[in-house]
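Just one protein chain is left out here, and the rest sit where they should.
So, chain A:
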Amino acid sequence: MLARASQRLLQIRQAFRQLPQASRSFSTALNYHIDSPDNNPDLPWEFTDANKEKVKEIISHYPSNYKQSAVIPLLDLAQQQHGGWLPVSAMDHVAKIIEVAPIRVYEVATFYSMFNRTKVGKYHLLVCGTTPCMIRGSREIEDALLKHLGVKRNEVTKDGLFSVGEMECMGCCVNAPMITVADYSSGSEGYTYNYYEDVTPKRVVEIVEALRRGEKPPRGTQNPKRINSGPEGGNTTLLGEPKAPPCRDLDAC
């Protein structure tokens, strides 16, 4: 009995030694709001006139007694309009439009990590950190970005242009590693959300510099030898026209 207990103690000690519990990093920000000069409920917030039309259009997609279904598209629109993040007054405004209590909107905005509740850069760079990308070197990609921009994760550069965050799988594993650039530089009209795939630490820095110059680097795979998600150097299989499916002769039935 004593031997087992001491063995268990040893195991626990070992577990602690192996896992340095520095800090658990969560991709999401704080789950509560702290008043600040640029983010407090007293600040006025309105949709722009152009976006008011869009709001009407979005709400028209849902039955009039289920207005609250529009919460995610409206929050997204508000985020695009407000330079990539949602101040608490914008959430309150959305709550007013869809006629629910503000807390019901806060619940949604805190749940989805793509809603930013703190300031982000005009170009918000999101590095995929999920297993396939991680195996293909997403850590190095992130390190390269952070080092180049001189910021920490979720921190905005001094000029307000860039911020780097982490995202979970964006469905681009075949072209791993990848980053996403959310472009809030020209409001909700010019908003883009582009994938840059097959990136290397060198290439991401080039992309950042191109963005800084105001260029729009081509999205998609950054490997010149690939077309979309096809294999490097051209197709190796499925070279001819695929055969028509058998037994789908509808006239025969």
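As a convention for this text, a residue touches a chain if its C-beta (ideal position, glycine included) is under 8 Å from a C-beta of that chain, and two chains touch if they have at least 3 such contacts; residues count from 1.
One rule holds in what follows: contacts and distances are computed from a predicted model.
Novice: Since a chain is absent, check the UniProt entry for it and pick the matching name: "Large ribosomal subunit protein mL53", "Alkyl transferase", "Rab proteins geranylgeranyltransferase component A" or "NADH dehydrogenase [ubiquinone] iron-sulfur protein 1, mitochondrial".
Specialist: Checked against "Large ribosomal subunit protein mL53", "Alkyl transferase", "Rab proteins geranylgeranyltransferase component A" or "NADH dehydrogenase [ubiquinone] iron-sulfur protein 1, mitochondrial": the hidden chain maps to "NADH dehydrogenase [ubiquinone] iron-sulfur protein 1, mitochondrial".
Novice: Which residue among A:47, A:85, A:106 or A:123 touches the omitted chain?
Specialist: Only one listed residue reaches the unshown chain, and that is A:106.
Novice: Pick from A:33, A:54, A:153 or A:212: which residue touches the chain that isn't shown?
Specialist: A:33
Novice: If the missing chain were put back, which residues of chain A would it touch?
Specialist: 8, 11-12, 15-16, 19, 21, 24, 26, 28, 31-33, 35, 41, 88, 100-104, 106-107, 110-113
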